[in-house]
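Read the structure below first, then the notes.
Only one protein chain is missing from this complex, and each of the others stays in its spot.
Up next, subunit A:
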Amino acid sequence: MLQKIYDWIDERADITPIWRDIADHEVPEHVNPAHHFSAFVYCFGGLTFFVVVIQILSGMFLTMYYVPDIENAWRSVYYLQTEVAHGQIVRGMHHWGASVVIVMLLLHTLRVFFQGAYKKPRELNWIVGVLIFFIMLGLGFTGYLLPWDNKAFFATQVGLEIAQQVPFVGEELKTLLAGDEKIVGAQTLTRFFAIHVFFLPGALFALLAVHFILIRRQGISGPL
């Protein structure tokens, strides 16, 4: 049945070559942990992506209950945690996953750095990777505020004051992030929500696409 559906589509759209481009390629011996166990270090990039997928999925489901409004944000999170079946688990996945992403990302970065895998022609992909790192930090920073509890509020207060230290445009940057010159409140929360849920993920998807396409173009760097 599935095969027939696939064939029906393939006959019309010729999707098999696309599939082959994406998935069907050789894994060099030096990156295959079955040959050299130490090659597990090559898994960190894929693991980062795997955790990102978990973050995207759990985040999508969390927005079914969450409201980005100062009156209701905390209450909706509390409701989700205490009243909704498995709500605690899904929020737990998003909460802990956020940290795991950063850990995996750092391990991946260290591997690339110490193997010198960033050297020409792959320095372009290194740059893209660093941009992804900044996007991830942005996601962590904006997501931290969303539960609107005390920790979130004061962490954001501090984060905004760090932004304020930027020379020349600090004040403006802080206002741009907070949505108000003095108050960290309703407008800050909606802004952070929009950035966390739409703007940064959008940028992340684009950069990830570039990151992966470059890997396929340039191949994995040779053995040490």
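Throughout what follows, a contact is a pair of C-beta atoms (placed from the backbone, for glycine too) under 8 Å apart; a residue touches a chain by one contact, two chains touch by 3 or more; residues count from 1.
What we mean here is this: contacts and distances are computed from a predicted model.
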| query | Given the options "sn-glycerol-3-phosphate transport system permease protein UgpE", "Menaquinol:cytochrome c reductase iron-sulfur subunit", "NAD(P)/FAD-dependent oxidoreductase" or "Urea ABC transporter ATP-binding protein UrtD", which would UniProt use as the protein name of the unshown chain? | reply | "Menaquinol:cytochrome c reductase iron-sulfur subunit"
| Hidden-chain contact residue, picked from the options A:Ile9, A:Val84, A:Val158 or A:Ile213 | A:Val84
| Quick one: which of A:Ile54, A:Leu124 or A:Ala155 touches the chain that's been left out? | A:Ile54
| said: Of the residues A:Val52, A:Met93 or A:Val112, I need the one that contacts the missing chain. | reply: A:Met93
| field | Residue numbers in subunit A that touch the chain omitted from display | value | 54, 57-58, 61, 64-65, 72, 75-76, 78-80, 83-87, 89-90, 93
